[in-house]
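Complex shown without one protein chain; remaining protein chains in place.
Labels run A, B, C, D and E following the written order; every chain starts at residue 1.
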Amino acid sequence: MLLHLSTWPEVEVYLEKSKGIILPIGSTEQHGPTGLIGTDAICAEAIARGVGEGINAMVCPTINVGMALHHTAFPGSISLRPSTMIMVIRDYITCLAKAGFTKYFFINGHGGNIATMKAAFSETYQHLADLNIPNAEQVQCTVGNWFMCGSVWKLAKELYGDQEGSHATPSEVAVTQYVYPESIKQAPLSPDVGAGHSIYGAADFRRRYPDGRMGSNPALATPEHGKQFYDLAVKELSNNYLEFLAAE
Amino acid sequence: MLLHLSTWPEVEVYLEKSKGIILPIGSTEQHGPTGLIGTDAICAEAIARGVGEGINAMVCPTINVGMALHHTAFPGSISLRPSTMIMVIRDYITCLAKAGFTKYFFINGHGGNIATMKAAFSETYQHLADLNIPNAEQVQCTVGNWFMCGSVWKLAKELYGDQEGSHATPSEVAVTQYVYPESIKQAPLSPDVGAGHSIYGAADFRRRYPDGRMGSNPALATPEHGKQFYDLAVKELSNNYLEFLAAE
Amino acid sequence: MLLHLSTWPEVEVYLEKSKGIILPIGSTEQHGPTGLIGTDAICAEAIARGVGEGINAMVCPTINVGMALHHTAFPGSISLRPSTMIMVIRDYITCLAKAGFTKYFFINGHGGNIATMKAAFSETYQHLADLNIPNAEQVQCTVGNWFMCGSVWKLAKELYGDQEGSHATPSEVAVTQYVYPESIKQAPLSPDVGAGHSIYGAADFRRRYPDGRMGSNPALATPEHGKQFYDLAVKELSNNYLEFLAAE
Amino acid sequence: MLLHLSTWPEVEVYLEKSKGIILPIGSTEQHGPTGLIGTDAICAEAIARGVGEGINAMVCPTINVGMALHHTAFPGSISLRPSTMIMVIRDYITCLAKAGFTKYFFINGHGGNIATMKAAFSETYQHLADLNIPNAEQVQCTVGNWFMCGSVWKLAKELYGDQEGSHATPSEVAVTQYVYPESIKQAPLSPDVGAGHSIYGAADFRRRYPDGRMGSNPALATPEHGKQFYDLAVKELSNNYLEFLAAE
Amino acid sequence: MLLHLSTWPEVEVYLEKSKGIILPIGSTEQHGPTGLIGTDAICAEAIARGVGEGINAMVCPTINVGMALHHTAFPGSISLRPSTMIMVIRDYITCLAKAGFTKYFFINGHGGNIATMKAAFSETYQHLADLNIPNAEQVQCTVGNWFMCGSVWKLAKELYGDQEGSHATPSEVAVTQYVYPESIKQAPLSPDVGAGHSIYGAADFRRRYPDGRMGSNPALATPEHGKQFYDLAVKELSNNYLEFLAAE
Partner (left out) sequence: MLLHLSTWPEVEVYLEKSKGIILPIGSTEQHGPTGLIGTDAICAEAIARGVGEGINAMVCPTINVGMALHHTAFPGSISLRPSTMIMVIRDYITCLAKAGFTKYFFINGHGGNIATMKAAFSETYQHLADLNIPNAEQVQCTVGNWFMCGSVWKLAKELYGDQEGSHATPSEVAVTQYVYPESIKQAPLSPDVGAGHSIYGAADFRRRYPDGRMGSNPALATPEHGKQFYDLAVKELSNNYLEFLAAE
């Protein structure tokens, strides 16, 4: 079930049988010369909807913009500051918790979001406790990073080896090619690609990674690979969600 | 052009010929017994993309959650607090302004967003001036509310008269039916519907408007009407955008 | 009754018979070559006190500084940022709500305040609900803009036609002349006056409106006109307040 | 000169000969059974205007609401939280500093404001330095507390001895009687009055000081005393302001 | 008892017999050519632990960084902004109040902290009241400034007269020499030392006080003096703490 395609009475009925909700979260940031700026949101959304459909779970509208400050020296990148993102997540969960949702499963498409999400969860638990919402103590949040699923990781290594890299990777590009086959981009990719540098500020990032890729060769991606990654991620995260729901 | 389906070099090229960008903004809130919770985001996104396609303008990913605190006593509604939303909009524009965008045309699907958006624009102009970004003084933001377009309003009155109401209206429901014909909902609608009350807090709102509608009869909506509204809004807002771009 | 000229036991007695309070809110901003910087606060305060006196309603001290960031390229203008103003209004209402006030009628002298005030009301309703103050759900805020009163508007059009303009208007200048006849200012006014431009940041505003006026000819103002506007605004807003109090 | 009764060109002329401005700041809080809720703002405003008139200094509109959280268990009291008040003062000074003012002389009527004002000054100096405003390093803020003037203190002790107390004092009540002789209040005053307790939260304060007075006997106040206090404070603070302006 | 050397069951036992806690707070800021950057934290910590040991009171870990923005033009100085420090103190007390502590005795080593601490206490009382923590109304905070103890002040005047000054004083340097005899620093001290200037921003401060001292001659300090100051401060503050605990 997609929240945005549901009515409020349908949500009311849903809450009688489940307190769980899936929240796709991505980012709007450069993904190298051929990767889509929406890559992280596209992947998270597609996979989250796949999970929701398969196991009849409610899926929230996608958080399209995340924490990508280090990418903002490339045009088209948009980022929340961490302090803003904490308030955004706190606001989302506060509204949903008042309605009765207690199990929040974020399906995340961007490594840069993880730290701020965890900070936001801590801030939110405390905030809810201070509000004395009846079910505040039952609220639980977790993150499922599709690109860190064991099965996904294994396939990426098999298909791409070291050329998987860590940003603008062929695996994530492949998923976007599967979802948006009409938006497959071509551009010359320098064989020399920055890799292994630590991430600091935006200007520094662009100096180290001049075309935006981090050690990756997205030219290896195909839509068929994308379907494979999508299927693996949906399967693994579906299991993870069900375990999360079942846990006390 | 859709920002999320573009690469950063494509954005760089775009910026050479235009400094304008369209930002769809909606809300995630109850829309009565038959209206979709995502109605405002769905309409804003569809119309914004229609505008962008017709006149080759860049369209940002949709801001799916807006200022809907007064709807949050109905399950499934999610809202930012105004203070959070101001920071979100400030963060978006700050990133895009650093990349060179100066003309921000928000296509809005939710009346409840307007006040906070205007507050956010003021906050942002000041913030950018304090940062000494080169083009800070050129930054201009404006809102195009599709549901307030003269042509849309006229058609709504012709088709629905007083039954248009002011929330969960047949016109907005019609647009969602046109965009998502597979998600047309049916439910009994009481002929007695709250209308004309002022809007205060969430609990008060639900007391006055027990099924979420405000004076509307969404049963009048049809997908064909939706196409008409869509076409009118795209046409009128396209002109508005071009005038905005052309203005000094 | 003026709150600042009352004692706390008098407020206690007042609360036994009324939960309503009038809050005048203005701005401290340039009003062209002849308009007083305090125009918006002066008008709001005078009219609010007129209303309070006529119908025995409590009147709060005036909020003298509002949201006028776009005027701050002219010396003497002072503005809160919207995010600050939201916190100010939230703090005012939180204190007064704990004491038992539930009906907040802001009499406003500045169009630029409206958006931020509405944002602040939404933020405040939510905040009060989270505090579990007993009467939080009864709290209602509304804005009465004296310059938008139908009777005021009609007279302004009769007296000044198009020369009323939209900032540093003869109508508001007239009210200040009525209230402070000893502070009537004279200065040459260029017949060419900026008009019809959209409002963005402060530097941009001063470029478009070099002497601060927006399409107005304040030289038409007289203290006698001011008295007429004052009387009309007091009468109309008194009725508005009483209706607001009487409404459920 | 009163800022609110000036035009922006008059401010421009003023800035050619002085960079100083006087900012009256009071509070809106209970002052015992007979003291006016606006006492602190009334005194600060009257004295500030007296100073400004005598030495031709610009006087800002009064900040009517300050930091009075500990009084908020009495109806009619309104307070900013310290974190809000810091932002308010920062916003005021930022606007005025951009216009060229560098010497900020706050005339304060409320002891409870002092700590937060000092915190706000520190926050503001840092903020201005970060903005790279040309004259940021010249910005200087100071507080003149009229009730702590040596001459005022001496007279209060002579007239009232220990019955001066520390809140709702006869000296401040006398000043309000001088300014608003038509608002002199009478009420039985218990001879037993709380005194000497430390100040903590609002509920605690009301328990310790049940009628709001702190060791004072405001029945001793007369309008004639008020004039004496007013004259002394104006004289002493005028000298203080001139010394502040003259200092490097 | 030192909180950081206790276990949580030991704290639980402690709370059965006392609700009081001592919080040392210092600063990390320049103290002239020979004074340690940690002077204020070192003194506060040593004295607080002396107090705690003597009377069996719980001592919190030291807040090492306080409000020292005016010192930040000297390398090595670190400061919180006042708005940050208010949140830090609010967070500390909120955690401890939930555990049952109600009496907070801050032993402070830095004059520049006082205003912000007082602001923080007010903010915190209000915050706790809004949370409806059971014992919120019992929470009391106070500051004991060791350098303002009557006995300390008297000895400093006897030993150093006017050369005590007001920053990088021989008394505080002496205490650090007593605590860290291995870290006694030598450097030429100009006999001309800035004194008597008001404190504004950081750049201004460094201009007025070029070597960081304010009217002081820290060369007069000895470890033996330090022991005397330490003993006097521990004795006087121990009494103050016990009176604070005993007061209702």
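The rule we apply is simple: contacts are C-beta pairs under 8 Å (C-beta built on N, C-alpha and C of every residue); 3 or more make two chains touch, one makes a residue touch a chain.
Bear in mind that the values here come from a model prediction, so they are computed numbers and not experimental data.
Going by the contact rule already stated, which one of E:Q30, E:N113, E:Q138 or E:S216 would touch the omitted chain in the full complex?
From the options E:Q30, E:N113, E:Q138 or E:S216, the contact with the absent chain belongs to E:Q30.
Determine which one of E:I55, E:M87 or E:L242 touches the chain that has been left out.
Considering all chains, including the one not shown, the answer is E:M87.
May I ask which residue of E:I22, E:V51, E:L96 or E:V193 touches the chain that does not appear here?
Answer from the full complex: E:L96 touches the omitted chain.
Name every residue on chain A in touch with the hidden partner chain.
On the chain A side, contact with the omitted chain comes from 67, 69-70, 72, 81-83, 86-87, 112, 114-123, 125-126, 128-129, 136-142, 198, 200-204, 247.
For chain E, which residues reach the chain that was dropped from this view?
That gives, for chain E, the contact residues 2-12, 15, 28, 30-38, 41-42, 60-65, 72, 74-81, 83-84, 87-88, 91-92, 95-96, 98-100, 180, 183, 185, 187, 212.
FYI, only the chains that are shown with their structure count from here on.
Looking only at residue numbers at the chain C/chain D interface, is the share used by both copies over half or under half? Answer same or different.
same
Sort out for me whether A-B or B-C is joined by the greater number of C-beta contact pairs.
Greater number of contacting C-beta pairs: A-B.
Determine the centre-to-centre distance between chain A and chain D, using the mean Cα coordinates as centres, and give it in whole Å.
Each chain reduced to its C-alpha mean, chain A and chain D end up 53 Å apart.
Nearest whole angstrom, what separates the Cα centre of chain A from the Cα centre of chain B?
Inter-chain centre distance comes to 24 Å.
Hunt down the residues of chain A that sit against at least two other chains at once, touch-wise.
Within chain A, the residues that touch at least two other chains are 132.
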